[in-house]
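Only one protein chain is missing; all other protein chains are in place.
Chain nomenclature is as follows: A and B, assigned in order of appearance, with residue numbering initiated at 1 for each chain independently.
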Amino acid sequence: MLKRVLIAAVGLCFLIGCQMLEKRASIIKVPEVAPGATYVGSEACLECHEDFANDRHNNVHMRIASFEAYGYQHGCEGCHGPGSVHVDGDGDPEKILRFGKDGLAADEVAGVCTTCHQAGAQMNWANSEHALSDVTCTSCHNIHNNPEKHLLAEKEIDLCASCHTSQKAKMYYMSHHPLKEGKMTCDSCHEPHGTQTGADGMLKTDERLNDLCLKCHTRYQGPFVFEHAPVSESCLECHEPHGTVANNLLKQNEPFLCLQCHEAHFHASRQGSVGLMTEYKPGKTITGTMDAYNGLTPHAIEGKDPHDWSRGMLTKCTTCHQSIHGSDLPSQAGAGLGAGLTR
Amino acid sequence: MKKYIAIFVIFALAVFLPFGNAAWADEDSEQSIHVELSGGVSINGNNDSPNKAAEYRSLSDEDTVGIYGGSVDVRSGKIEFGAEGRHIDTVDQDYSGHLDVDRIFELHGGYQEFLHRLGQDELLHIQATSAAPGMAAQLWHSYEYAPDFDVNSNEAPNKDFGVNYEKYDATTVLRLPMVPGVKVGVHYRYENREGYQQAMGMSKCGSCHVVAHDKDIDETTQDYKPFVEVNLGQLSMEYSFLYRTFDNHSDHLNHLYDPAVHPFTGTWDPITNDKYGGVNYDYRDGPLELSRNPEATKTVHHVKGKYDISKNQSVSFGYIHSFAENQSADEYGIEGHELDTTYDAGMLSWTANLTRDLLVSLNGRYQFIDSDSADIDLKGDSNDWTRDSDEERNIANVRADVRYRLLRNLTLRGGYEYESDDRKNQEFIVDRDIKTHKFKTKAKWRPSSGLSVTAGYKFTFRDDPYALEDAAYPTHIELCVDDEGNEPVPHVGTYPYGEYVYGTRTHNMSTDPEFEHEAKMKANWSPMDMLFVSVYTRYVHGVNNEDLEYKYKDDLLDSGIDVTVTPINKLSMTLGYNYLRNNMDSEFYIPYYHG
Partner (left out) sequence: MDYTSDVHTFMASANYNPLPGLSFNAGASYSIADSKIQNVDFASDPHTDGDRLDTDTKWVGTYDVANNNEMESFSKLDYTVWDINVGASYAINDYVGITVNYLYTDVDDQDPYVYGDESGQYQSLMTYLTFRF
């Protein structure tokens, strides 16, 4: 009995779904610019607009199946609206939907595209930063006779950089993600159509910012036994992903980055030696005995830089604290009770 | 069973047939095949260090290399197939392809491989020296002290550090004509990283000696993500499930501590020859593992949807549940269980064009993060403690945005965002509950057809910004006398150094601004078709002296100009300049101890 009910329910859902798709098409539809116009079919359009005849090779919109946009017209008039008045008016441009400079406003253009593109990546377009900034679909996409992937108006990096010039400049900094080398693109991390989270930067994640970075940098997923608190806060506490002067995409070089939250080791104030010093080298002592340190014996050497302690501890903190993102392995120094992140 | 199958088939036909014509009404009988093959050579050269000049390029390692590429594009009735690729080097390849069968079955994917060169810390800055009274100075922190530092002479002579990234991903989608509006699919991603990088360890030997090793990298990440998307008229919904694994096949890296180099279990006074106190809690001999990334798994359930109330109004919602688990924590005796983090978040938003000129958007999001505590059991009872997770928190976020078209050429925007980040366990920060308020305003003005100016201002106020509590400035040391009557050094085992020295710190430190002002301006000018000029500037000023003994400041200026000239249709030139200046003012703390 239950199975029969389930099959019937599923079938009913499909039928109702079809009804609902038709209802959507009656509510969410393209603007009307020519009252009373009817659909004439794409072949009628191509009689004048011959240069778009080969468009179907690159333009997926010309190959859409009816079940994909159920209830909506396919072909040219799916976007440009019913064309009978336009055709009868000898191609009067005011009687057809246009998307160029003299055409629809930004909101209206997006309204046309989202009649079909209402799910998937475009689900959150309406309140996205691009939509709120009057950037519309045709700002980035060029639908006709365009061989570019995703019908982008130009290559992705050049397209994004045309507005986001500062981020383009950062591609050329010493430390950068491989964008200019073509190994990554802006949409590796950003979702230009908007996201559920609404977080700044339209990041391509529905969770927290860190989860975006951890998609590729999975080795830092953890959770670790010994944590580093700013890592739990946000990767952007220390890193700037577009490009930085310091290595490893760090906002500032070490040790300054670390010294903003931590005090320095007190030994950094210790003065080094000058004059004769002892260096351990292989060999025997004067008395012929081996030193306890694995066959190395002390030899006198010339003095070193008096700032060598300061240099040792105030150049690069992660020389010693290498597992800075967290570790399961306890450090051995008692002071840190295992949490020194040196292993 | 047969009865049910029969019912299903009849039902499917009943639903399918009306769409039969619609599905194939647009049949394209055209057939075409386009093939492109490319072959050539690359002549390469490099001088000095390739680590930065060719950080992501592999070719500098070889003088002359053959390069190959091509593409194929096949259309035959209902089937469309395309693929393209290029092979520059065995570690520099790029391929992608797609297959479309009558819009019912779609497959697209790609493969990519590239090299990332890594640098090597030469450790030349680790050469501190010291001497006790009456003795010749000794070389501590000596890179020469650990003879296997020289990575070019150890197991892998002259090894260049770098990691090969290899990525493969594929998405399969199925749309059934008989159930329009339903799309099911699965996405698979495979990422492998292989190579070597430098690993440095610092343990045991007085915590003063740094040793460096080659670290073998062999890590794999795999994502399996089935999903289903349903469009039921005005309602669109999507469900996806992600299962991610991170496997670490790298060799376990160990540094060997043996009796010959066994450090003293305490501090040695060369004059009295006494040993007392201790810096490390563990002086056992044998291999000590270092630099190990734990294996992990992650699962994510995500439901999201949108309801188009009308052409001008929509509501979207979503819920996400994720579970990430460290698969290796129990290897190190941490109470024998895996650590995990659970994340739950729900969101709701409403967007409406109330009038032709007025758009309003309201958003709300709530996140729960639970993460396991870890019972730390180091050698010696006084060293046991419980690590509560920094990740545990509840975050509430609400946001409102308004956009109003005041005039045809003037659009105004305003927005407010409130976030409350309530941490459960952060024992190190000043205040567990950080409240952030953001106020935004923006205007876009087009005074003439070739000129547009955008100006914006954002003010952020963080009530009790993220700060490390008692990070610096110890005021005194709790002196103690050990069981033998020695003093004053507090030593591990009886009197934890962390408590008696670090525990007397009194000043907080922070890197987050309490008040932040951000001003942006951009002007685009195109006086004629062949010329386009864009000038932009952004200034950010942040300060924080909340619960700090100093004033933290952060100033950022990011400005530039871009000029695009198209003197003739066939020629386009662009010149650009960007200037970035960032100045941060913080406090440098360094303590003064017994030495």
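Here is the rule we use: a contact is a pair of C-beta atoms (placed from the backbone, for glycine too) under 8 Å apart; a residue touches a chain by one contact, two chains touch by 3 or more.
All figures in this text were calculated on a predicted structure; none of them were measured in a lab.
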Hidden partner chain, touching residue among B:67, B:83 or B:315: B:67
Those residues of subunit A which, in the complete complex, touch the missing chain: 168-169, 172-174, 180, 245-247, 252-256, 259, 264, 266, 268-275, 306-307, 309-311, 314-316, 319
On subunit B, residues whose C-beta touches the chain left out of the figure: 33-54, 57, 59-60, 67, 69, 119-125, 129-133, 137, 553, 560, 570-588, 590, 592-593, 595
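One rule holds in what follows: only the chains that are shown with their structure count from here on.
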Centre-to-centre distance between subunit B and subunit A (centres being mean Cα positions), rounded to whole Å: 10
